[in-house]
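Missing here: one protein chain of the complex. Every other protein chain is in place.
Chain IDs A, B and C follow the sequence of writing; residue 1 opens each chain.
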Amino acid sequence: MNERVTGPGEPTLEALQARLVDFAAARRWEPFHTPKNLSAALSVEAGELLEIFQWLTPEQAAEVMSEPERAHRVRDEVADVLAYLLQFCTAVGVDPLAVLAAKIERNEHRFPVPDGSADVNPEVDDQPL
Amino acid sequence: MNERVTGPGEPTLEALQARLVDFAAARRWEPFHTPKNLSAALSVEAGELLEIFQWLTPEQAAEVMSEPERAHRVRDEVADVLAYLLQFCTAVGVDPLAVLAAKIERNEHRFPVPDGSADVNPEVDDQPL
Amino acid sequence: MNERVTGPGEPTLEALQARLVDFAAARRWEPFHTPKNLSAALSVEAGELLEIFQWLTPEQAAEVMSEPERAHRVRDEVADVLAYLLQFCTAVGVDPLAVLAAKIERNEHRFPVPDGSADVNPEVDDQPL
Partner (left out) sequence: MNERVTGPGEPTLEALQARLVDFAAARRWEPFHTPKNLSAALSVEAGELLEIFQWLTPEQAAEVMSEPERAHRVRDEVADVLAYLLQFCTAVGVDPLAVLAAKIERNEHRFPVPDGSADVNPEVDDQPL
């Protein structure tokens, strides 16, 4: 199911973040890229991704990538969410990989792996990620 | 302003995405991690990031990281947004770096760099990212 | 399923909208209640309502009001969404009842009632409301 083919041409997150900085600078968009505006734009794009799924049954949602038009929209919205998240991180000086690594470590302590076979239901107030 | 210190210990996006897969598997959370649920969770977390900024003036928002409690919340919500975005990408088999690279290329053609010195206002229907 | 008991004491939407104006004025909150801030706050609260449902199966979601703690959260978030929507309408001078009535009329023409018995699937690009 995974389309990733990592190769010599695969850009890193840092490279894409830098490219977005250049992209905005060349078009003189920095004045609009305030932390407040970018957090709003990120939320708007996340809503557009959710829109694709809002009326789908769980079964239809699981097949979303087998329909080319929807699959294109999904890829497009993922790109938009990631772009605004990186631009937000640039604007506030946060390293997205470092904060995620730190959060996963906190959560590994906060949510110890259950030994037994009991079902764990994340919606009962204990879903971290 | 940038806190990133890239070094040998810096995790890659791919490594963190894989770690999130293991994290969810160990806690048996995969049944909840459907594309529909994860797109909802992503949108909810983006809203929590926006919440930090909703009443701030542009000036206050620009200083958000100089206040420790708010800076901590910002880092925490960035981590949550990125975590759900990566888990969503795993669930639908999308490579986040590849789709962002492709989108930037499309946008470089769609929004050519202006030669002159005219101000470009992204809110006039031409802001891609 | 409906808890509404309309009586002489039932407030109207207009009365509640006016009360919210007084509430904000008494606390000198008007400077924060700009259209931009209020649309952000509305989106944040809608996200908090969605958060209640994000991990629930359709079956669990249908039973959400039978669990007192969740039912309380649902009522609370509905109140917050409606409050910000009304405050936004005050800020921009829009009559929420008039615009909804106009939209329903447009949609009655846009989505004619099917004569036959065919299933109508709103997710196939034709869901207006």
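Methods note: contacts are C-beta pairs under 8 Å (C-beta built on N, C-alpha and C of every residue); 3 or more make two chains touch, one makes a residue touch a chain.
Being a predicted model, the structure only gives us computed values, none of them experimental.
*Asks:* Which is it among A:26, A:44, A:62 or A:102 that touches the chain not included here?
*Replies:* With A:26, A:44, A:62 or A:102 as choices, the missing chain is touched by A:44.
*Asks:* If the hidden chain were put back, which residues of chain A would touch it?
*Replies:* Residues of chain A in touch with the missing chain: 32, 37, 40-41, 43-44, 46-48, 50-51, 53-55.
*Asks:* Tell me which stretches of chain C touch the chain missing from the display.
*Replies:* With respect to the unshown chain, the touching residues of chain C are 1-4, 6, 10-14, 16, 19-20, 23-24, 26-29, 32, 34-36, 39-40, 42-43, 45-47, 49-50, 52-53, 56, 58, 61-62, 64-65, 74-76, 78-85, 87-90, 92-104, 107-108, 111, 113-114, 119-123, 127, 129.
*Asks:* For the chain that got dropped from the picture, name the residues of chain B it touches.
*Replies:* Its contact residues with the unshown chain are 40, 43-44, 47, 54-58, 60, 121-123, 127.
One rule holds in what follows: only the chains that are shown with their structure count from here on.
*Asks:* If you list every residue number at the chain B and chain C contact, are more than half found on both copies (same) or fewer than half (different)?
*Replies:* Same; most numbers are used by both chain B and chain C.
*Asks:* With centres defined as the mean C-alpha position, give me the chain B-chain C separation in Å.
*Replies:* It comes to 28 Å between the two C-alpha centres.
*Asks:* Indicate the whole-number Å distance between the mean C-alpha point of chain A and the mean C-alpha point of chain B.
*Replies:* 5
*Asks:* Which residues of chain C are in contact with two or more other chains?
*Replies:* 40, 43, 47, 54-55
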